[in-house]
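A quick write-up on the structure given underneath.
Here the complex is missing one protein chain, while the rest keep their positions.
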Amino acid sequence: MAKQKIDITLQIWRQENPQSQGSFQHYSLSGISTGLSFLEMLDVLNENLTLNGQEPVAFDHDCREGICGMCGAVVNGRPHGPEPGTTLCQLHMRHFKDGDHLVIEPFRARPFPIERDLVIDRGSLDQLIQAGGYVSVNTGGTPEANTIAIPRETAEQAMDAAACIGCGACVASCPNGSAMLFAGAKVSQLALLPQGHPEGRERALNMVKRMDELGFGNCGNERECEASCPKRISIRHIARLNREFIKAALFSE
Amino acid sequence: MKLDASIPDGPLAEKWDRHIFAGRIISPANRRKYRVIVVGTGLAGSAAAATLAELGYDVQVFTMHDTPRRAHSIAAQGGINAAKNYANDGDSIFRLFYDTIKGGDFRAREANVYRLAQISNRIIDHCVAQGVPFAREYGGGLANRSFGGAQVSRTFYARGQTGQQLLLGAYGALMRQARLGRVTIHPRQEMLDLVTEDNRARGIVCRDMRTGAITSHAGHVVVLATGGYGNVYYLSTNAMSSNVTAAWRAHRKGALFANPCFVQIHPTCIPVHDEQQCKLTLMSESLRNDGRVWVPKNAGDTRPPAQIPESERDYYLENKYPGFGNLVPRDVASRNAKQQCDQNKGVGEAGLAVYLDFADAVKRDGLPAILRKYGNLFQMYEKITAHDPAVQPMMIYPAVHYSMGGLWVDYNLMSTLPGLYVLGEANFSDHGANRLGASALMQGLADGYFILPNTIGRYLADCPLPLPDTTASLFTAETKKAESFITKLLAVKGKRTTGDIHRQLGRLLWDECGLLRNGAGLGRALAEIPAIREEFWKNVLVPGTGMQLNQSLERAGRLADYLEFAELMVRDALDREESCGCHLREENQTEDNEARRDDANFCHVSAWEYRGEATTPVRHREPLVFDNVTPSQRSYR
Partner (left out) sequence: MFRRIGGRLKSNGYPEPCRRINHDPETHAHIMKLRQAILTSVGRKALMALSGVMLSLFLFAHGAGNAVAFLGSEALNSYAAKLHSLSFAVIFFECVLLAAFVLHILLGMSLFLENSQARPVRYQVERSSAQRTPGSRTMPYSGVVILIFIAVHLVNFHFTDRSIPAAELVRKVLRQPFYVFFHISAMAVLALHISHGFWSLFQSLGLSHPKYDAALKNSTLGLALLLSALFIVIPLCTLFIDEFLL
């Protein structure tokens, strides 16, 4: 596909700091190469704003390879933009047309307060992991790696869940602002692997409890999270979390 | 200054055990009285912080990201080496040691590298116990694959996301310690300076990237695990915020910087596609197993690849290196690609790419077989470029990937500043002049999980217990300095953006201090960098204020350090009049244009001492001694 130049208009949420009232600002950009990524398009905007004496739009990003989970904004109503299985940094401008109007908003959820513009605080996801999203093993006292045999298919399924990049798009897309896909992916990964079993029940109970305390909503089984997950993590992992939780609630001692 | 690497006596295989035994152990009851500051939460930082907390130390962790899990270790694709010999193909600790030290072109310490190979097996044990979903065989055992630079199959992997999975393992361990209250995590903090007292590290100065507040923190030990400096070239595979600031500020405070010119350039990256691009993406090297590299025979041939007949294609790697063909090591592949492009044979819009063609492999094995191997990479490529490699050849170009150089550390991973430890990519150890694939993850985790926790006691046992008061002048003077640095940046109010100036610096370094170097070019760069630096301080435009989330200010501060660091890098490159590891020094070639190492004059680590802004830095030498291996000249013909 040959590169083209397109003109677009942008409507971006600007908010000075967590306390201030934000609002939408309109910008227009012309001659944007379709070879650019979405974030590079924002770089161009920021370069223009800076040279015009305005403050650039703050947005989180880092690896620009779709793995660090740092970037993310809602573009025309879709977290990480319209392309499925893609982070914002891997979204390219060739998916947009000349004259398109893009509304760019931060990920919104009560547990994700806005720091500035499109930058949000996702510390709540750390706190959720702290409730048990790990195997309690100290460095050093571990058995030879191959003493634990894990069926290939099981390892693959665990890897499907473990692919989560912690970007928060699941929360952002959920009509209820629920973090069930995030929590489900971690619980599921460790429920599939024997290493996670000793703490399996406590993990499911504690992570769900913590998720509620942090102000995330409840899962409505609407499958929006799955559709906007850049790593295409399946809601099957939410089902596994539910199963683990119910088993733990009913049978743990 | 005499550089003492503190390498223990005894046979190579026993050095580490002897060293641990001879070291000092802090009693468990006393450990919580010692505060360890860990800066950076990649593999090395997270692993070190979690392990030190498990041991009972009071650990304070600082990361510039919103959460520790974002560090760029997460982007490592390929895998992690270990000498498990599960494949029964003749691997051993000694072979991993030998491959690593040979891969580094005999510019690393024997004792360090041997220890790394020894520890490699325990890393796999630990990560499996953490629940890292490594790839498995049908029988349930761990799977291995082979990787560049080795003839054995010793690389453990989790799809193309090994770095992510290992980092999440370490992150989990860190989160566990945070929950237990043994680790305090300070997110979105950028270290701006190291606080020293009597030439000892005593704490750090940070800027809160959300509010701009500048604070100082005291600790008995400061651990830097702040990654590499590849972004000095502007375009690299590093994350956008990867920077040299923490390491550079420590260098200015007295820590020696070793081998800054050793930078790895990876041959298989997606080429630059646009002027406004700011980041390069790596494609796994495994693609070269089945892809054939070629360029048009005639310079300036701009026909699409399908229209170039077989007879007019130059499979230059296969022709030049019939033995290894497309599988020559990274540096050779990178160098040849650049040479082809310099001869105007490059392809793509900018002429800065070569083809990596899978047509023959598809013909031989069928498309399904190729997609099974590389499907995810083909997808990734298509996502970025909109071209399907199954239909038309991929375009690749070399890109800056990893920095072997870093702060000088001894066998204990302590820098020349007592109390300052440096781990992972931020230090210079282990990889010599070139890093083998799948060794970065191994080194980061070895440093963090196993080495630092066993060497930190040596320093702490003699460290004065009372923590310095952060309200005392020692600290307040440093915070003031950091504040005035920021004020100075904001006050320039020039006409050029940070990105603009950084691009200029990057282009200069790529041209003169990249794959191919020569004395004249390096001399030119050395003269030009101070001019760019001057331009920066006269003409940079940083909008906004210091007391807010200000990403332009963050970038400007990092560039200011890169502009100083770049000069040291070029100086080191100029000083090293040999071709070794990743770099071809054009004056030092064999008759057939291959790299010629100079062991008689350069078998040493160059460690640079900072002497002030206006003074030329002083080079110290740590000679490298090889008792257990014989340095050999690499040849892939």
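All chains are identified by letter, namely A and B, in their written order; residue positions are counted from 1 within each chain.
In this section, a contact is a pair of C-beta atoms (placed from the backbone, for glycine too) under 8 Å apart; a residue touches a chain by one contact, two chains touch by 3 or more.
A quick note: this is a predicted structure, and the numbers were derived from the prediction, not measured.
Taking the complete complex into account, A:C219 is the one of A:M70, A:L88, A:C219 or A:I233 that touches the chain left out. Touch with the chain omitted from the figure is made, among A:L29, A:L51, A:I148 or A:A239, by A:A239. In the complete assembly, the contact with the undisplayed chain comes from A:R201, out of A:R122, A:R201 or A:K231.
Touching the omitted chain from subunit A are residues 11, 13, 24, 74, 76-78, 84, 103, 105, 108-110, 132, 136, 173, 175-178, 199, 201-202, 205-206, 208-209, 211-212, 215-224, 226-228, 235-236, 238-246, 248-250, 252-253.
By definition in this document, only the chains that are shown with their structure count from here on.
With centres set at the average Cα position, the gap from subunit A to subunit B is 27 Å.
Residue ranges of subunit A in contact with subunit B, taken from their complex: 1, 3, 16-17, 33, 35-37, 40, 43-44, 46-47, 49-51, 53-56, 58, 60-65, 67-70, 86, 90, 92, 94, 115-116, 119, 121-123, 125-126, 129-131, 133-140, 142-146, 148-152, 155-156, 158-159, 162-163, 165-166, 189-190, 193, 195-196. On the side of subunit B, the complex with subunit A involves touching residues 47, 50-51, 54, 65-72, 74-75, 84, 86, 122, 124-142, 158-159, 161, 164-165, 168, 171-173, 175-176, 178-179, 185, 187, 210, 239-241, 273-274, 276-279, 281-282, 349, 383-384, 386-387, 449-450, 453, 495, 497, 499-500, 541, 543-544, 548-552.
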